[in-house]
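Complex shown without one protein chain; remaining protein chains in place.
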Amino acid sequence: MRQDVRPIAPSVIDDAVLAALEEDGAYNDVTTLAVVHTGAWGRGTFLAKQEGVIAGLGVAAAAMTALSDEVSFDAAVQDGDCVSDGTELAEVEGPLPALLTSERVALNFLQRMSGVATLTRAYVEAVDGTDARILDTRKTTPGLRHFERYAVRVGGGHNHRFSLADAVLIKDNHIAAAWDHGAADLGEIIAQARARAPHTARIEIEVTTQEECQEAVAGGADIILLDNMPLEEVRACALAVAGGAVLEVSGGVTLENVGAIARAGVQFISVGRLTHSAPSIDISLRIGRV
Amino acid sequence: MRQDVRPIAPSVIDDAVLAALEEDGAYNDVTTLAVVHTGAWGRGTFLAKQEGVIAGLGVAAAAMTALSDEVSFDAAVQDGDCVSDGTELAEVEGPLPALLTSERVALNFLQRMSGVATLTRAYVEAVDGTDARILDTRKTTPGLRHFERYAVRVGGGHNHRFSLADAVLIKDNHIAAAWDHGAADLGEIIAQARARAPHTARIEIEVTTQEECQEAVAGGADIILLDNMPLEEVRACALAVAGGAVLEVSGGVTLENVGAIARAGVQFISVGRLTHSAPSIDISLRIGRV
Amino acid sequence: MRQDVRPIAPSVIDDAVLAALEEDGAYNDVTTLAVVHTGAWGRGTFLAKQEGVIAGLGVAAAAMTALSDEVSFDAAVQDGDCVSDGTELAEVEGPLPALLTSERVALNFLQRMSGVATLTRAYVEAVDGTDARILDTRKTTPGLRHFERYAVRVGGGHNHRFSLADAVLIKDNHIAAAWDHGAADLGEIIAQARARAPHTARIEIEVTTQEECQEAVAGGADIILLDNMPLEEVRACALAVAGGAVLEVSGGVTLENVGAIARAGVQFISVGRLTHSAPSIDISLRIGRV
Amino acid sequence: MRQDVRPIAPSVIDDAVLAALEEDGAYNDVTTLAVVHTGAWGRGTFLAKQEGVIAGLGVAAAAMTALSDEVSFDAAVQDGDCVSDGTELAEVEGPLPALLTSERVALNFLQRMSGVATLTRAYVEAVDGTDARILDTRKTTPGLRHFERYAVRVGGGHNHRFSLADAVLIKDNHIAAAWDHGAADLGEIIAQARARAPHTARIEIEVTTQEECQEAVAGGADIILLDNMPLEEVRACALAVAGGAVLEVSGGVTLENVGAIARAGVQFISVGRLTHSAPSIDISLRIGRV
Amino acid sequence: MRQDVRPIAPSVIDDAVLAALEEDGAYNDVTTLAVVHTGAWGRGTFLAKQEGVIAGLGVAAAAMTALSDEVSFDAAVQDGDCVSDGTELAEVEGPLPALLTSERVALNFLQRMSGVATLTRAYVEAVDGTDARILDTRKTTPGLRHFERYAVRVGGGHNHRFSLADAVLIKDNHIAAAWDHGAADLGEIIAQARARAPHTARIEIEVTTQEECQEAVAGGADIILLDNMPLEEVRACALAVAGGAVLEVSGGVTLENVGAIARAGVQFISVGRLTHSAPSIDISLRIGRV
Partner (left out) sequence: MRQDVRPIAPSVIDDAVLAALEEDGAYNDVTTLAVVHTGAWGRGTFLAKQEGVIAGLGVAAAAMTALSDEVSFDAAVQDGDCVSDGTELAEVEGPLPALLTSERVALNFLQRMSGVATLTRAYVEAVDGTDARILDTRKTTPGLRHFERYAVRVGGGHNHRFSLADAVLIKDNHIAAAWDHGAADLGEIIAQARARAPHTARIEIEVTTQEECQEAVAGGADIILLDNMPLEEVRACALAVAGGAVLEVSGGVTLENVGAIARAGVQFISVGRLTHSAPSIDISLRIGRV
C-alpha cells in the first residue's frame, strides 16, 4: 500500500475476516476434508482477470493466513496499482487445506474492494486538472464502511464524513423538519445549528436551487451541497458564491458529466455509486500441490 | 413478503441492523440533534425512484423502528413486487429524530437487496419456459450472505449451498490438489469424496470439457458443474449425460446467453454477479413534520 | 429529564447496566439468596444524602428493572434538578430479591453521574452572565464517556468532541511532531491540516503564548485553544483576536478563576476535572418488605 | 509492579484497553492523520505533574502498544512507587501516529488508577502501627472494578469481596427484609443465613448500635460490620466483642478519623471513597519526533 | 419450579438457548423448509420415556419460544417432580416450523438437566434421615455450570462454590506447592491462607489421612475435606473432630456407600459424577399439525 493512503486498522480487518470465514463455514469445509490430504502443502497465485485498480491485498492476506500460521502471502503489486488481465497479484504458500478453505473469503473482499477502487479511479481521472475532489458518501454496504472508504482512498478519492457522529450536514429532510417548525429561512436553520452543534464542526447544508444557495451563503453556511442541480445552475452558483463558501455537488454524477461539474468551479463532488454500485473486479486464485 | 419465500431469521436482521446503526454513529447524530426538536413528530414515505423488484422491506422496517418503540412502519407493497418510478413502498411515522437518524441504514439495506432481487428476476425471466433454475453462489458480500440470498429468493432464484459446511462441491483447485497426489482420474476423486464426505451429501464436481464430463458421469458424480464451457459443449454434455447426472452451468453467464443455456437442457445455472455486481435500486425516503 | 438535554441511547444504557450487573455477580447474590424469601415483595426509596444536581435517574431505573419485569421505578425528581439532603428521588417497588441485588449498580451510576452534574453546574453558574460555555474533555472514565458527557449536559455544560474521530484539534504533541518535520510556522501546519482533514471539520489548534495565538489567527485557524495561559494573556489574546477566531481556554481552570476567564472574552472553557475528578454525590436506597 | 501485589489478568486489561480505544475513535484519529506523516517515528515521556502513588503502568503500556507492534514501553518506576512532580514514569518509542492516538486512553487509565492508589496509601499510612487493614468496597466505577481494586492493592489496601457472588454480607436492607418477615432477632437471621448460604462462606452482618453488635455476636456472626457508628461506640463494641468476632468499620471514615478508628481495636476499615471519589493524579505525556 | 429452588437468571438461559440454536443451524433448517408449509400450525407434547426427576422446563420453554412469539409452552409438571415413563411434561403450540426447528435444542437441555437432577435425587434419598448434604463440584460441563448446578438444586442437592473466585479450598496440589516451599505443617499453610485470603472466606483444606485431619483442626481450619478416605477413617475423623470443624467427604462416593458416609457424621458429601457422568433422561417430543 502506498505510504500516503491511510490503512484500515488491523483489528478491524481481523474481525471482519474472521466473521466472514465463520459465515462461510470455514470450520467445516466438507469438500476439502473429503478430497485433500490434511498434511498436503500447496501454492497459489492470485491473478487479475480484467483491468482494474487493486485494493484489499492486506485484507486478502489476512483471510489467507487466518486459518494457519504456516501460510505465507507475498504481494507482487501494491494497493493502488492499476493492473491488467493476467497480472499476477500475489503468491500464497502453505497447508493446502487452509488455502482452499479461505480462498473465497479472500476473493470476496479483494474483488469488491478493487471494484470500488477502480470506479473511484475513473472518476478521479475524469476530474484531472481541476481542483475538485471526488468524495464517497454514507451509501456503503452495511458492515463494510471501513473497507469501502479505504478502497475509495486507494482509488484516489477522498472520504466524506464517516458517520452521523462526525459532521453536520443539513439535508432536505432536516430542512423540511425544521421548516415546518417555523424557521423563516435557511439562515435561521443555520444559526440554530451553529448554536447547538459541536463548536468544532463546520455547517454544511443541502440546497436544490440557486436562490436557496444564495440564502445559505447569506446565512453563513460553511459548505453548500448542491443536490441534483443542472450543470448550468451549478455554474451560476459557483460564480455567485465566489469562494464565500465551499461548494459540493451530489446527485446524478456520472463519468460523463463529472468533468464538466468539476470545471464549473466546485471543490467537492460526492458520488454514491462509488460504493453502492461498483461492480466487482474479476480475480482468480489458482492453487496446486507442491 | 410472499408466503413461499423463506424469510431471514429475525435475530439475524436485528443484529445486522443494530451493527449498521452503530457503524453509522446513530447514537450521536449531531445534525439531527442540532436542527430538529427532540419532541417533534414526523411522517415519511419510501418511494421507488426507478423500476425494480423490491426486497428487504422487513429489514428496512427493523432499521426504522430500532431507535424508538413509537415508530410505525406500514408497507404498501410486498417483497417480490415489481414497482416503477414513483411507487410508494411504505409509510413510516414516529419521533422525527428517530426517522432522520435511521433513514440511511434502512435505505442502504433496501436499495442493495432490491438491486439483487431485480437482477435475479431478470435472469429468472430469461429462462422462463425452461426447467432450469437460477442459483446464487458464495460470491456474496462478506457479512451479508443471509440478506443477499434472501434477495435472490425474492427475485425468484434458488440458493446454492450456504457455506462450505453444507455441500460437497469439488472445484478445479480441489481436483488439482488431488490430481497431483496420484488420483488417476475423476472417478477416483469422486470415490474418495463419497467415502469421506458426510453420507447425507451428494457429490458435485466441476469439469471444463466434455471428456471430463463423461469421466465424471462414469465416476458416479451426482451433479456436474460445467464451468465456463461454450454453449455448444454444454449442449453436447446435456445430450451425452441424458439425465444420468444433474447438470449445473457456471461462468460467463449473461442475460443474453442464459436463455440458450437453459434450453440446452441443464437443470441449474449459477450466476455470481447476482450478488457480487448487482447495482443498487434508487429509493428515497421523504420525511416531514406532522 | 428536561426536554432539551439529549438523552443517552437506550441500548447504550442497557448494555452498560447489564455488564455492571454481571461484574457485580448479580446472577448469584449469595446474601440475598440466603436471607430473603424468593417470593417477597418490597418497596424502596432513593434519598439524597447531600445537596447536588441529580443525573442518571434513567440509568438507575434501567438497573433496578433489569432483573425483573415486575419492578416499577417512579422518579420523584428529574435529571437536572438540584436537590438537598433528604430529598426523595425515586420510589421502586417489586420483588424484594431483585431490588436488593441491583441496588449497588444503580447507586454506582447515579452517584457518579450526579457528582459530574453537580460539579458542572457549579462551573456553569460561575460563568453566569457571560457568553462563555463550559465544555467537557476526553478525560473521561474509560467505558463511561456516554454517561459522563450526558451528566455534563444535565449540569448545563456542553460537550467537546466525542472522540478522536469527530474533530480536528491540533495539540502540543501534534505541533511538536509536525514542527520537527520542517513546518516553518503554525500557519503551515494549519494549512496542511485543512488540506488533509475532512472538509466538514473546523481546525482547532492549541497555543501557549500570545505570539502563537497571533500566528494561529494569521494562519487561518478556526478555533484557538489557549492552554494553561495566565489570565492576563488570555485577556490580551481575546483583545487581539477580536472575533477573528473562536477562543477556547483549558488548563488550570478552577471554580475560583473560571468567572474571570469567562469575562476575559473567550467563548469556550474546557474543564477536565468535570469528569476525571468529580466526587460522587451521596445517595442511599432504603428498602423494606411490603 | 511489586511481586506481592496480585496483577490484573492480561486479558482483562486487553479487553478494557481495546474498548477504550474504540470508544475514543482511535480507528480514525482525524487530527493525527491530517498533521503527522504516517511513517514518522517518535519518542515520548510520561511525567508525573504532582506527588502521588503510581498504579496502572501495565495498563498504560497495553494502551500505548495496542495500535502497533513496533511501540516499546519502558517503565522507569514501578506500580506502588511514590513519585513527585517531575518524576519520569516511563518512556515510549515507536510510530508517531500510534503514540499520539493512544495517549489519552493510556493517561485516562493511569491517572485514575494512580488517584485511587494515592488515596489508599494515605489511608494505609494513617493506620500505620495498628493491626487494622484498609478495605475497598463495591462502590467502584461500573466496568472498572478489576482496575480500581488493583489500584487499592497497589496503595497498600486490601480488597473486600469482588461481587455479590463471593461473600455473605447481610446489610441493613437485608435485615429489614428479613425482620418484617418475622425473624425475632439477628441471631435468627444469622442462623438462617448459615443454613442457606454456601458452607464455605463466613457470615458478616451490619449493625448500627452496640446492642445489635452484642446480638450479632451472641447469634454467632463471624464478622460484624459497624456501620456509621460514633467512635466511642466502636471502642465499646471492640471491648465487648473482645475477639469473639471480627470487626469491620464502615461509613464516614476520613483521613482524620481513620487512625482513631484503627486504634479502637477493629481489624478492618472499609472506605468507599477510595474508589468512588479519588481525584485523578496529574500525569502528562510529552511526545516528539526522532 | 418450586418456590424454594433458586432459578437460573433469565438472561443466562436466553444467551445459552440462542447460542445452542445457532450451533444447531436453526436459521437454516433445510428439512423443515423443504417439507413443511411455512404457514402451518402445530401442537406437540413432551413425554417422559423413563422414570426420572425433571429439571429444565424453563430452559426448554425458552428454546421452544425463541424462534416465534406465537409459540406457547404450557408445563404439565414442575421442575423437581418425579415422573414415570409416559408422563406428559408439557404442551407446545404454535407455528409448525418453529416447533420442529427448536425441538432438538429443547430436548438436549431438558434431557441432560433431568439426568443430573435424577442422579442427585438418588444420592439425596440415600442420605435421607441424616444431617449430611449432597454437594456438587466444579466438575461441570464447560459452559453449562449454571444449568447443571440448578439441576443439582432441583434434585435436592446443594451447591459447592460456583468458581475459583468465591471460596478458599486448599487442595492437594496447593499443599504440595506450599509444602515444598518450606511450610512446616498444615497449620502454617492455613495461617498464611487466613492472612491473605478475603476476610469473608472460610478456610477449607483437603486431607487424606487422620493425622492430617488432626493437623488441620489444630491449625484452625474451618472446613476439612476428607478426600478418598476409607469409611473407617472417615468415622474416626468425625469422632476426633467432634464438631471442631465442618467435615466434607469427596472421592469415590457411590450410591452404595453414600449412606454409610453420611451416617459416619460428616456434614457435606461432594459428588463429581452428579455433573460429569449423569446419563440423560429419555424424553420425546411428538409434534403434529392442527
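First chain written, first letter: the chains are A, B, C, D and E, and each begins at residue 1.
Operating definition for what follows: contacts are C-beta pairs under 8 Å (C-beta built on N, C-alpha and C of every residue); 3 or more make two chains touch, one makes a residue touch a chain.
These numbers were taken from a predicted model, which means no experiment stands behind them.
Colleague: Give the labels of the shown chains that the missing chain contacts, considering the complete complex.
Modeller: Hidden chain, whole complex, touched shown chains: A, B, D, E.
Colleague: Consider the whole complex, including the chain that is not shown, and state which of E:T65, E:Q111 or E:N159 touches that chain.
Modeller: Answering carefully, the residue with contact to the hidden chain is E:Q111.
Colleague: Among E:A55, E:L169, E:A216 or E:A262, choose the residue that contacts the chain missing from this document, as touch is defined above.
Modeller: Checking the options E:A55, E:L169, E:A216 or E:A262, the one contacting the hidden chain is E:L169.
Colleague: List the residues of chain E that touch the chain left out of this view.
Modeller: Its contact residues with the unshown chain are 16, 19-20, 23-37, 40, 42, 44, 96, 100-101, 103-105, 107-109, 111-112, 115, 138-145, 162-171, 173-174, 176-178, 180-181, 189, 192-193, 196-198, 201, 273, 276-277, 279-280, 285-289.
Colleague: For chain D, which positions touch the chain that isn't shown here?
Modeller: Residues touching the hidden chain, for chain D, are 3-4, 6, 9, 11-12, 146, 162, 166.
Colleague: Would you write out the residues of chain B that touch the absent chain, in ascending order?
Modeller: Contact residues on chain B toward the absent chain are 133, 158-162, 165-169, 198-202, 204, 223, 246, 248, 267-268.
Keep this in mind: only the chains that are shown with their structure count from here on.
Colleague: Comparing chain centres built from Cα atoms against the global Cα centre, which chain wins on proximity?
Modeller: If we average C-alpha coordinates per chain, C lands closest to the whole-structure average.
Colleague: Between B-E, D-E or A-B, which shows the same interface as C-D, counting it as a repeat when over half of the contact pairs match?
Modeller: Same contacts by residue number as C-D, out of B-E, D-E or A-B: A-B.
Colleague: Report, in whole Å, the distance between the mean C-alpha point of chain A and the mean C-alpha point of chain D.
Modeller: 46
Colleague: CA centre of chain A versus CA centre of chain C: separation in Å?
Modeller: Comparing mean C-alpha positions, chain C is 34 Å from chain A.
Colleague: Could you check chain A for residues that touch two or more other chains and list them?
Modeller: Only 162, 165-169, 198, 201 qualify.
Colleague: What chain-chain pairs meet the touch criterion?
Modeller: Listed by label, chains in contact pair as A-B, A-C, A-D, B-C, B-E, C-D, C-E, D-E.
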